[in-house]
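Below are the structure tokens for one structure; questions will follow.
What you see is the complex with one protein chain gone and the rest in place.
As written, the chain order gives the labels A, B and C, with residue 1 at the start of each chain.
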């Protein structure tokens, strides 16, 4: 809002399904509520189907379209590549973009394998040395209540972290007649509930505690092993808002090659035990990403189904009036909230994406590393991998590199 | 639990329906968990139907029975008269008992009219001068979470009381085929939702704030004006646990002569506004006695459907971590709780009655006035009366004497 | 998203404070998530201070600015006038705009007096005959959970409406050192909590039940009668996000001339009793707009602090499994939700404004009356007025015309 206009920051986005829509809203909105040091411009949208891509660009507000992501790499005027495709193409695109000197934002999980993620993290480090920035889209870090949780833990308000219990529960696969979308195919999605939603609680555990995982014991389960093939239009993600979360069934059946639920016990570098559960079969839980961190002096608890609230327990309070305090994280004192509405006027899912853009643009402008970095994304990938390997080996304890 | 055994305190109870069962459990249990200065003995049970009364005495644990409450008055060995009958007989029995020098506990509402209540309060004052004690059974005062609320307000934790909002919502009359029990007859019950459950939130407002009502504006409503007459056995309260809360329908219909819902706005002596609602038609609310007191420095909130919890808001807490704290009032520091179970092992409805007996017995032994006194019961009666009169006069503001 | 592009719909907005920011976000976003029959263009922003207006236009995305709202009326290219100023200027602007054939959206409360509102409603009726549309911004109608509530009631799911209990509780004035903004001045704001937030629950009661108020009994209270004058910059609403909800104090004190809390009991046209409370002093309640509607067959309950949830009680369910069902109104089946995110990915405060724009644009394109109409706004104004008059006359029952 100050004197001279900020310089433009030209963005190209690959993919326009669920994540693409959320990212578009974020690029469009960030500068309307926050003072940004650079002016993001929604320049180029990339998608395979030309008609659909043009339609999406018109709807979402992108200036141009192309059918080939390589064009993005080659164009000099693009500053940022925002990768919103399924996980199997992340590595190739991100490596090319970083190589070409473009800042990269990539959706989670960062990659479909540890090998890919390692390559990406190395490339990100090299790029950083040349001033090129990269970041993984673990958006939930930017929910104000969770950002507040991180601040309180970092300030020592709950003391030393003793335990983490986290669940990410959904139910959109609980119906066995729901079709076999790309999210149920190992070669596209890497894994199932584990990588899709388990990755979020793994990242949040690291984010909130400031620690990494030392090792895990894992257990995977596929409840429904065959599902109807999706109708054609659903198959490419262009239906059902392209989320890969549903759609119409077509003819024939195919094998589900990923997990429906993933369980893990782990330990952080400090030794603190962690319990994790990710399930897309938890009837009645729509987006229940829940995390509770218990420390030596208190505890914090969060459930995304009530996303504007953080519950805080302060063990220093006398027993007579102690209890979990329901903090409605909508005060001007809370992270990001000053830019929005008065207290009690809640934010929604998409605001995390807007905050992510705000932080990314600030980091790019300041020449700093945005978080979570590809190194952090790699760590999540290694935890996912360790859970899978442990699961295959009778849940035996498996160190995380 | 100390050296010499406490002296016996011989109790006679009139009525053995819903309240009689709750009082019996309290007389039986109080000395098992609390050290009492006197030893309550369940001596005599009074009921009209000899067979049923004997059956009830056997079940509830009373030593003897009689069909005539006057026998209680005449017997020298009875120390306490516990009146659990419908409101139309309270005054006569209580006056006789006080006159005979017996301590009296009477269920709420204390009487069916202000005139009766005035007479009772006068008699109680005279009796007190002779060392005879009396008390009204507003049991909810003895729920630990509400007792805690009173303590916090008395300590100034929420500052000066600014507003009270209270609801008592039930749904057992919402079905129009539910029969016409005594609770729906003005000559038996005095009033409907107003006196039955509204009386509780009026008393609690006074108890929690330490104030009285200066005046009210009221509005009454009867949704269902005719109901099936109850089957004979239900009519006298001997069925459905004798609660008058349900039962089987018989033949024919009769007029409902009490209110189904009562609304009021009032002011306390300090001028603080109060909103009250009592309804027995609130589908889905089973026993939702809710009260929230807002002061200049904080607020407290309670719902009986979650009776072990008090929500506390401290306005002095910085906005970043402020919010209502869910205090599970089951800690040793909480009123009455030390005698029971470890933290989190909740108490139930009947515990309020046990605590009432404990406090009553202590007051009798100490020669002190138990609370709430008949004067306090009279005040509630006056508020009930003012609500009814205001309702009949276009809700015009009606001072409470 | 279909073939030919929709025609433009050129919008001018008067005022750019709290409501202006919310409306801007709505105009900007509606077409990105919904297929609109017309293409809203953010053409002209009106504000008194030229610098601040230009700054706001740049931030919020309006193409041009002007210092005089009359310019809007005179310009032929403006199709819609969106009035986001305090209530004292609504009538003048709206009348001129309708007269000039421009569609009008006006923030609530519609006016500062019944006389103004009557004039506006008449003008709206005349304008409608000429195809000019008008609407009041009772945005909460467009919260999906509340829209769902309306649908369920209209379908008869809770039977005949028996009772409504509604509260709108905030706490931003509970601190007596908070300054005297325009919202505390009768000549600017019309009334206090009554018109600011009470208006919302009055409108929602009408919206949800499909009824009007027959009469009310009211009671108003001002807890803090003098407050520090605001620092200059706060006075004109340009600080604290221009919400008039806070700001810095300057020198001297001034009189609060509006109510801090408003209580009312009312009856709907069907006779159903309603209890209302609006307070800006309810410590710990940030934006607790709560409404519960009880019918003969069930009940619905809502709290804006958990805005994506509707609680539904179905009295037809057997007692064994009956209870309030927590419906997370984020399913594709829920109103407006299909356009947004997958289940459980909650919406926020601003989404109601976006939905309001969507419905308004559809109504304009279809040549239909958007809701709530100025007639509906007038009814709310009459209820507000009746509450004030009743309050001044010892809460005596006051019919609503």
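Just a few scattered comments:
Note that contacts are C-beta pairs under 8 Å (C-beta built on N, C-alpha and C of every residue); 3 or more make two chains touch, one makes a residue touch a chain.
The model shown is predicted, which means the values in this text are computed figures rather than measured ones.
Partners of the chain left out, restricted to shown chains and counted across the full complex, are A, B, C.
Annotation: of C:136, C:327 or C:361, C:327 touches the absent chain (contact as defined above).
Among C:252, C:319 or C:367, the one in contact with the hidden chain is C:319. When the omitted chain is restored, the residue from A:265, A:339 or A:365 that touches it is A:265.
Touching the chain that is not shown, out of A:37, A:101 or A:284: A:284 (per the contact rule at the top). Although one chain is not shown, part of subunit C still touches it, namely residues 148, 152, 312, 314, 317-328, 331-334. The chain not displayed touches subunit A at residues 158, 162-163, 165, 167, 171, 174-176, 217, 219, 221, 223, 261, 263-265, 267, 271, 273, 275, 277, 279, 281-285, 292, 294-299, 301, 313, 315, 322-324, 394-397.
By the touch definition given at the top, subunit B reaches the unshown chain through residues 1, 18, 22, 24-25, 28-29, 32, 55, 58-61, 170-172, 241, 243, 245, 285-288, 304-307, 328, 330-331, 340-351.
Quick note on the criterion: only the chains that are shown with their structure count from here on.
Looking at which positions face the partner, subunit A and subunit C present mostly the same ones, since more than half of the interface numbers are shared. Centrality annotation: C (chain centre taken as mean Cα position, compared with the mean over all protein Cα atoms).
Note: centroid distance subunit A to subunit B, computed from Cα atoms, is 54 Å. Per-chain Cα centroids separate subunit B from subunit C by 42 Å.
Averaged C-alpha coordinates put the centre of subunit A at 35 Å from the centre of subunit C. Chain contacts: subunit B has residues 322-324 touching two or more partner chains.
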